Structure formats: C-alpha cells, structure tokens
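Showing subunit A:
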Amino acid sequence: MAKPMEQITWQELEIGAVVTEVGNARQYETGTWRSERPVVKKEQCIKCGVCWLFCPDACIVRAAEGHFEADLTYCKGCGICVKECPVGCITMVSEEE
Partner candidate 1 sequence: MQEIRFHGRGGQGAVTSAELIAIAAINKGKCAQAFPSFGPERRGAPVVAFCRIDDKKINIRAKVYNPDIVIVLDPGLVELLDPSEGMKDGGILITNTQKSPEGMGKMSNPSIRVATVNANKIAMEELGRVIVNTTMIGAFIKATGLITIDDIKEPLLERFGPKLGARNMKALERAYNEVVIKG
Partner candidate 2 sequence: MGKERKGVEVSIAIAEAVAQANVDVIAAYPITPQTHIVEHLADIVANGELDAEFVPVDSEHSAMSVCCGSAAVGARTFTSTSSQGLALMSEIFFIAAAMRLPIVMALANRSLSSPLSIWNDHSDVMMVRDAGWIHVFVENGQESYDNMFCAFRMAEDPNVMLPVAVNLDGFILTHMIEPMEYEDDELIKQYLPDFKMKNVLHPDKPVSMGCFGMPEIYTETQMNREVGVRDSYPHILKAWQEWGKLTGRYYKPIETYRADDAECCIVTMGSYGETAMEVVDALREEGEKVGVVKIRLWRPFPFEEFDKAVLGKKTLIVIDRAISFGGPGGPVASELRSALYKKEGAPTIVNYIAGLAGRDVSRKDFRNIIIEGMKKAASGDTDGFTLYALRG
C-alpha cells in the first residue's frame, strides 16, 4: 500500500472509497495467519493440479520442475490441498518445526 491504512486521512480517500491501486491485495500478506503449512513430497506429486484447483486463495503455484507447492507468502494453512490431493503427497507441518 502507498500508505498504511491507519495513517490515511479522510481527505486522502478517493470519493466512494474507490481503490485505484491495481492488485494491491497482493500487499496483504496472509501467510502470517497460518499455524501449519502444507509440505509436498515432490517425487510423489503426479502434477495433476487438483490442489491448485481447490486452493480457495489461489496460492498454490507450479514450481519450475512441474510439481505444485504452496506460496508461503499467502498460504493460510487451511489444509484443503491435503484433503483433495488424490495421491496424498501433501502433509500439514506445524509452523514451529
């Protein structure tokens, strides 16, 4: 964001509170919300893309080698990818580790 929300004055807002900065949702890094992260065993990954399809936050990305993994900047650790993976190659691992 150009300015943290807590510092914006009423005069600085666009009328109608329209947000003109394109795609700035990217600046809201939700990765800090999770207490567990998904870890993919890339040798077992069959590259089907089901986890990518089901991720509610669209933060599963395709790695250069072709397998899929979570974008940890945004991943909230919901575990849906683990549930949906047809070969069970994803496990949730505590952030403490």
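The rule is short, and it goes like this: contacts are C-beta pairs under 8 Å (C-beta built on N, C-alpha and C of every residue); 3 or more make two chains touch, one makes a residue touch a chain; residues count from 1.
The set was built so that all candidates are chains of the complex that A comes from, given by their letters.
This structure is a prediction, so every number in the text was calculated from the model and none was measured.
Note on subunit A: across 1 or 2, the candidate touching it in the complex is 2; the others do not touch it there.
For subunit A in complex with candidate 2, the residues that touch the partner chain are 5-6, 8-11, 13-20, 22-23.
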